[in-house]
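Missing here is one protein chain; the remaining ones are kept as they sit in the complex.
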Amino acid sequence: MTQVSVPATLRTAAVPQPPPRRRRGRRAVLLRRGLLYVALSAALVLTMFPFAWMISGAFKPQQEILSDEVRLLPQQATLDNFHDLFTRVQFGHYFLNSSVVAVTVVLGNLLFCTMLGYALAKLEFPGKRPLFGLVMAMLTVPTVVTFIPLFVLVTKMGLINTYPGLILPFLAMPLGVFIMRQFIATIPDSLIEAARMDGAGEFRILFTIVVPLCGPALATLAILQFLSSWNEFLWPLVAGQTEDMYTLPVAIALISAGSNTVNYGLLLAGATVVVMPVLALFLVLQRYFVQGIATTGTK
Amino acid sequence: MIRQKRLPAAMLAVAVAAALGACGRTGDDPTGGAPTAAPAVSDGPATGDIRVWAMGTEGEKLPEIAQTFNAANPGANVTITAVPWDDAPTKISTAIASGETPDATLINPSALASFVATGGFAPVPSGLVADSAFDAGALQATKVNGTSYSVPLYVDTRTLFYRKDLAAKAGVEAPKTWDEFTTFAKGLQEAGAGQGLLLPTGELGFTEQTLIPFLWQAGAELTDAGLTKFTVDTPEVVAGLEKYRSFFVDGVASQTGTYEPWGSVEQRLVDGKIGAAINGPWLVPALKELLGAEYSAKIGVAALPAGPKNAKSWLDGGQLAVFKDAKNPDGAWKFIRYLSQPEQAAAFSRATGDLPAVTAAWEPAGLTTDPTTAVFSEQLTATGTPPAVATWNQIATVFARYGERVARGVVEPAEAAKQMQSELSGIGLE
């Protein structure tokens, strides 16, 4: 059933293309491929270096981090930084807060953006064009513009220092609507029309036919939204008025700008812990991620 | 400051009110007229929840003192929230804007006036703590237009940290005058330091705190006594700028000096990349940790060398202010009064390494016997504070910017003084 209904663009995306070969110069091709691997590996090492250094620094004592000698692996590996992280600051608690906020934001966006994306792609309704235009225009507005009015608003709603206060302003992100609308537009109308003939309502069509086909787009949205929510700093800083509402980036700022001297080891350990969930999510969803963007981008 | 509301303003107000969900609080003019006289705080025990924001080491250590306060006041419960220093202004101003504030917050003296201008802080109730209990400079720094809006918690100032071993090798002693300062820095460099002296250039937050003392030392005042106009285009300011520049011209300080690049001041001192730096008391524990037993042999601390007029250094520190929208101002003031008792101030000083603003706390904190602290104590008798005006943030960037330009030789000191005067006058002293 699902096999039949996969949109054409997805199929092309999923099929690996056979590497072209010509009779003449098999060795030349091998050589070229070898060179390509070497070049790519070199680029990869360069790209990954700062990242690797961050992780290794998390296991180094402060003095070793600051030493002029370039050493990727710690000379005296230590877990002190991580120990400090969870004892001196309530890192576990901040981790929980960040997770609650990011997961809710992601789930909310998946739901709401899909609903609106479907309406925009497959239904006609008055005000559709202006609505889409307004949502897209919002993509270009720098966040700093709305910061203070938003804060006053959330305060007047009595939501300051609460989870809803941290979550609600991020539940409706324009980029999500764009991705979902573009993706759903590629789903053949015949599928939807057939379901309508069978008497299915739009909600049922959306959740039983459209959503199951949206895997790549949902994965894309999930990664992008999780990334931005997980790394959001300024809003949780001001909206969380007591420490039990802080999130991980705020905790990192506390560590890095906490006192007059910077504890680099602690900072790098914190950053390492923070980056892991996002990296894990990308590892799991990356295949769909590429597909999701494939459909959005080429339409 | 009184503003006339015009008709369009009223219309706008309706629009914004509709947009923002109708914030109230029209009517009371935040800064106009004399501040309402705050009622005295009773002697009874504190009650209720008291919420306090604090930054840095203080944010980390205040909870300990809060516990003893809670024990002494069974009806009260103080909660301390740690806030990153760099982002504290954003947090405080957004809180004031929304009216949803904690009860009290720790604050920098230089930022006080800008928050007082918003009307967000309450004046200190009369007779909360006797003025005589505090360091005179620290007390002065709590005043805006003659009214105290905060209570000083700790003081810090900047002194000269240097490599004692390198100085001995070069045969120079801690400088007492500007001339000796130059010889000193040259000596350290000849004895092997990468740079004789570290001076921050263009790094906001550090540059103005290092540059302005040079101006003071030359006899300059940044404003007139009544805070009505800037007095920066003067021979004294030019002389101060010239002294500051001379270190770069002589090649004993880097034109791109920073306190916070990769690495840290203490690490560079230990490594000998720099021979000396002008810095605060927090450097002492950091250096001791790096050097251990070698500390006293390698590190010297001295008061700043005197210019033509004086040897003033930058006075900084931490103060506690109570928000006007505090839900429990009575409890907050009582907590602050508690912290100002010599024995509590001493305990807090032992926990943080801060120099207490309460002078009677120095002895119980064991600070009077420590030779390094003695230097800071001496320096505290010669300090200056920037003008207590709401526009200080903006003023500070002008000094930092011109510090960098002078250091890099982009502009001559005399021309810099002229341009600063003109830029600063544009910003104003409101």
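Letters are used for the chains, namely A and B, taken in the order the chains are written, and counting of residues starts over at 1 for each.
Here, a contact is a pair of C-beta atoms (placed from the backbone, for glycine too) under 8 Å apart; a residue touches a chain by one contact, two chains touch by 3 or more.
In this section, contacts and distances are computed from a predicted model.
Chemist: Look at the options "STAS domain-containing protein", "RNA polymerase sigma-70 factor (ECF subfamily)", "Xanthine dehydrogenase family protein molybdopterin-binding subunit" or "Sugar ABC transporter permease" and return the one that UniProt uses as the protein name of the missing chain.
Modeler: "Sugar ABC transporter permease"
Chemist: Of the residues A:85, A:171 or A:222, which one touches the chain left out of the display?
Modeler: Spelled out, the listed residue whose C-beta touches the missing chain is A:171.
Chemist: Sort through A:89, A:135, A:211 or A:238 and give me the one touching the missing partner chain.
Modeler: Touches the omitted chain: A:135.
Chemist: Consider the whole complex, including the chain that is not shown, and state which of A:78, A:99, A:162 or A:231 touches that chain.
Modeler: A:231
Chemist: From the listed residues B:52, B:97 or B:270, report the one that touches the chain absent from this view.
Modeler: Spelled out, the listed residue whose C-beta touches the missing chain is B:97.
Chemist: May I ask you to list the residues on chain B that touch the chain which is not drawn?
Modeler: Against the left-out chain, chain B lists 1, 3-6, 8-10, 12-13, 15-17, 19-20, 23, 25-31, 89-90, 93, 96-97, 99, 114, 117-120, 202-204, 256, 258, 261-263, 324-325, 390-391, 393-394, 397, 401, 404-405, 408, 410.
Chemist: Please give every residue of chain A in contact with the chain that is not shown.
Modeler: Chain A touches the missing chain through residues 9, 12-13, 16-17, 19-20, 33, 36-37, 39-40, 43-44, 47-48, 50-51, 53-54, 57, 68, 70, 111-113, 115-116, 118-120, 122-128, 131, 134-135, 137-142, 144-150, 153, 168-169, 171-172, 174, 177, 189, 192-193, 196, 201-203, 206, 227, 231, 233, 249, 252-253, 256, 264, 267-268, 270-272, 274-275, 278-279, 282-283, 286-287, 289-299.
As a working rule, only the chains that are shown with their structure count from here on.
Chemist: Any idea which chain A residues touch chain B in the complex?
Modeler: Touching chain B: residues 63, 66, 68, 88, 147-149, 151-153, 155-157, 160-161, 234, 237-238, 241-243, 250, 253-254, 256-262 of chain A.
Chemist: Once bound in the complex, which stretches of chain B touch chain A?
Modeler: It comes out as residues 19-23, 51, 55-57, 59-60, 79, 81-87, 90-91, 94-95, 97-100, 102, 260, 263-264, 266-267, 271, 280, 282-283, 286, 290.
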